[in-house]
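Rest of the complex left out; these chains stay put.
Chain naming follows the written order as A and B, and within any one chain the residues start at number 1.
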Amino acid sequence: MDAQLQKLIDKLDTLDFSDMYENDFLLTWDKSKDDLEAVIAVANALRNLRERNISPRIFDSGLGISIFRDNSTRTRFSFASACNMLGLTVQDLDEKKSQIAHGETVRETATMVSFMADVIGVRDDMYIGEGHKYQKEVIASVDESYKDGILNQKPTLVSLQCDIDHPTQSMADLLYIADQFGGVENLKGKKIAMSWAYSPSYAKPLSVPQAIIGLMTRFGMDVVLAHPEGYDVMPEVEDVARKNAQESGGTFTKTNDMAEAFKGADIVIPKSWAPFVGMEERTKLYAAGDFDGIDALEQKLLEQNKQHMDWVTTPELMATTNNAIYMHPLPADIEGVSCEHGEVTNDVFEAHRVGMYKEASYKPYAIAAMIFLAKCKDPQATLRALDAADKPRLFQEK
Amino acid sequence: MDAQLQKLIDKLDTLDFSDMYENDFLLTWDKSKDDLEAVIAVANALRNLRERNISPRIFDSGLGISIFRDNSTRTRFSFASACNMLGLTVQDLDEKKSQIAHGETVRETATMVSFMADVIGVRDDMYIGEGHKYQKEVIASVDESYKDGILNQKPTLVSLQCDIDHPTQSMADLLYIADQFGGVENLKGKKIAMSWAYSPSYAKPLSVPQAIIGLMTRFGMDVVLAHPEGYDVMPEVEDVARKNAQESGGTFTKTNDMAEAFKGADIVIPKSWAPFVGMEERTKLYAAGDFDGIDALEQKLLEQNKQHMDWVTTPELMATTNNAIYMHPLPADIEGVSCEHGEVTNDVFEAHRVGMYKEASYKPYAIAAMIFLAKCKDPQATLRALDAADKPRLFQEK
């Protein structure tokens, strides 16, 4: 067997991730550290197989349902790629083409689309208090239908982003930095700065910084959350990060000073987000149907952003780091490229472009690993069997 | 071999369904009773295979074309599920994304999308006199192109609902009640009430009640069609029902009294529909481009509906039945859930929810069975071969 694959299977043998089987993936902090390490090992194993032109397909047929309540390119393609790699066909639940508006409940729709569904991927990050709740409602619905014998299989829900967490993004990020530092065990003591950055656009999701502080604190890193006053994230997630850091032997600190966050950092993730209190207000206005209020809030928040145009990643700021890896979930607001003033200067972005694209390349594998672990009772044996079968992904006689 | 599968194959051996091969599925009453029983047996056989994690896939590649001339969730997903189960990829002919408006004929479009098409699923139920006609036009087109050597295979058309019949719905319903009563042979003498019910919405398709009276009369059932005066269905389909009943030893009766229909019934299907005469008028207005007239008609029909708000399924009404199974093709207008006044009270709906979801779960299998019977010259041998091959749908080493 390929040495790298063997090593990954050996790693899996040391972990207890039995809870992943027939389970869902919503919040990284609801998973054990072993679970997360299993995702990393399986993602790398699937990548290993695919790079050696061995098909990692485990489904002969089956559907992966996608529900996107917001526009999306990269997450849509990542989910499609993960499903395709494993043999599932994506069927998109386009709410505009459906009859969902006709008074149908979440429970009913979730069941109706799931008769052949092995996976349901849901992205719902628009309104605070809504996305995660909706995902749990979908899970409860299909679980009940499975127990009632309506569904022949239990579909696994993979969160493709909610209002609280963005687990497929943060797990892809973790895969990337684990690769850069030679394994998750080497992340201990590394300083990572999750920093706010100025953007001329509005209401970028909180789930990205929350995902980072909620995940990276699991691995003994020194996680710094930096933002201007008033740009706090959800307090519950800060609590999670604090507790994680204590357990992992790392730290979680906060600052309103970007420079302080960057100083000596090994990794920086500077990215805009909307203030939590603003997003809470927005949800209330939305619930009240006050669209004028929403417009007024948008103007207010854009004005507020403009007071922090100096929160931009420049070569000078990067020079204060410990030769840090610059990361971004993309697309970024690049000065002189997509905007006049933005999150990052073009030279910093260009210097790290290849890295960020590699970062992104892990997302399909992270999603596929979550599905694989939910579907295979014995992932190691299944990986071994796939390797032994040696079925070419691209067949050609040479 | 699995005993249940063996029994289903044995059943097929007793039936003559040779006409199904390389044929289409438009109206249940154009099929022999053996054909319908073959659909039931094959649907159950495919479900049996899938439940035992045996892949029922017969296509290594091939397309299932879907043409939806109306929004749809459950039928769209049912068709996608059926195609996926058998190995076909769905390609949707989205008329908005196409150039069909550019003066292209049905014949041309049907051929152009069918070079790799094994199946074409069409839903076209919006205008009386249009849907079934269009489906026959598509069939004529692809048949001609097949004969001319343009198409290498003859695509099978499966009606996913037309203005006259809704065969995949009624066959799923039949699969469900056959399961509940222990086989179609036990349906003889059972009373089934197809009843109109009040809905605050407009122009629900006639094809649902028509499908029920046109199909259930084949099996010796006592079929009662109930509706307020003026809500008649197509007279041609009533004729079909009458003739069927006579041949099968059942009955077909009509009433304007919901209570009478429910009394002692074994199965009730209360559901709103638009009056046939109204829909005929609407088609004429549409043809004349009289959109003000269409709006006026809508208001008139909604007012007419309001005079029949007492056509609602309540626990009291259910108590008059023979402990009847309540069915609905979904989504239903549930009082206090999706509307103030509707087709059914919430307690009746909740008491039968699991059953209705099971009813819906048969639709993908009904569609897959129609395709399977059109594609396999010897379905029994093919089912046996699939069972013997024992290819896992979800592969995992344990």
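For this structure, a couple of remarks:
By our rule, contacts are C-beta pairs under 8 Å (C-beta built on N, C-alpha and C of every residue); 3 or more make two chains touch, one makes a residue touch a chain.
Not measured: the values here are computed from a predicted model.
Here 2 of the identical protein chains are placed; the entire complex in the file holds 3 of them.
The rule is short, and it goes like this: only the chains that are shown with their structure count from here on.
Chains compared, chain A against chain B: the Cα-based superposition rotates one onto the other by 120 degrees, nearest 5. Chain centres here are Cα means. That of chain A falls 40 Å from that of chain B. By the touch criterion given at the top, residues 47, 50-51, 55, 57, 68, 71-74, 76-78, 80-81, 84-87, 89-90, 201, 330-331, 333-334, 337-339, 354, 357-358, 360-361, 363-364, 391-398 of chain B touch chain A in their complex.
Contacts from chain A toward chain B in the complex involve residues 57-63, 89, 91, 93, 97-100, 102-105, 108-109, 111-113, 115-116, 118, 145, 148-153, 375-378, 381-382, 384-385.
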